[in-house]
Each structure stands twice: as C-alpha cells, then as structure tokens.
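All protein chains of the complex are present and in place, except for one that has been dropped.
Here is chain A:
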Amino acid sequence: MAEIHVIGQIVGATGFPEHSLFCKWGIHTGGAWKILAGLREGQTQVDNPQNHQAAYFSHPIDIHFATKGLQGWPKLHFQVWHQDSFGRNELYGYGFCHVPTSPGIHNIECPTWRPCGTFREQVSQSFLGGGPQLKNPDMIYSGADRYQLRTIAMGKIHLQLGIILRNFDKYGIEC
C-alpha cells in the first residue's frame, strides 16, 4: 500500500472580528484510507494574543495514512470558536482544505464562513451573540446539500503542512 505522512502545524488564525480564539479540527478520508498512527481530530489551545493581529495555536499535526486508492483524498476540516471572558463559546467559522497532493512543505490559508441565518436571527445575534450552527457538520466538507444555506465570510486559518509520500511511484502514481 502507498503511504502518506502529513506532518505540520495549525499555525493560527487571522481576520476574525474578535480574538481569544480556538479551533477544533478533524480529518475526513474516503473508504480506501486507513490511519496507521496519529490523532485524527483535536482541539487547539485558546489564544488571547497580546497584539491583536493574529491568534496563534502552534498545534502539531502528525498523521500516517495508508491507502489502496486515490478517491477520497484526505481533507482537514475546522471549526473556529471564540471564547469570551466568561468562558462562553461562540461559533466563528467553518472551513476545510484538502491535504496537498504533492510532497514538500506547503503554507495553506483556509478561508472560513459561518451561517448567517434569517434577518431576525442576524439582529438578535448582533445584540445577544450566539448564532446559528450547522446541525450536520458533514456539510463543512461535502458539496451536497449546501444550496439552501446562507453564509457570510469570516477569517482565515493558517496551516503549514509537510507531505511525505511513500511508494507512490511504485504504483505509477505521479504526484
């Protein structure tokens, strides 16, 4: 079987309206893929930065995959949350990105969005906070069933991922 190592970091997040952010991440693959070692999901620290430009997570990722097929190439999906001074959490954005297919080091910016709901919900959110969340988090990384959703842009998640491939050329796969 061909093998892939994904070695890197969730570096941080920029462009969100407030700071004190954290991020939940997970990895989604097709059926032919198997995780041999490493964590498949996690949650970063909460960063409340001194200079209010970027939140830094420095969250390590180290996953070892084995695969029998290319379909369902792994995707990383994220949820960015804001934690206020009372410890309440509020959803700030959803996003996903594919694990790069070419070996080497990649700096990735993952754009995020959040559902914005109806006019009433938007007004109540601007006064009270909170806001709509996805009932089915699969929608973060699937293209089906998105057509009824109304969303708005949020910030970016910054990743640095190193990809090591093994035995791809033995099977004639060109990456």
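By our rule, contacts are C-beta pairs under 8 Å (C-beta built on N, C-alpha and C of every residue); 3 or more make two chains touch, one makes a residue touch a chain; residues count from 1.
FYI, contacts and distances are computed from a predicted model.
The listed choices are "Large ribosomal subunit protein uL13m", "V-type proton ATPase subunit F", "B9 domain-containing protein 1" or "Molybdopterin synthase catalytic subunit"; the UniProt protein name belonging to the chain that is not shown reads "B9 domain-containing protein 1". When the whole complex is considered, the residue among A:Pro49, A:Gly69 or A:Gly129 that touches the unshown chain is A:Pro49. Within the complete assembly, residues 5, 7-9, 11-12, 22, 36-39, 42-51, 54-56, 58-62, 64, 83, 102-105, 160, 162-170, 174-175 of chain A touch the chain that is not shown.
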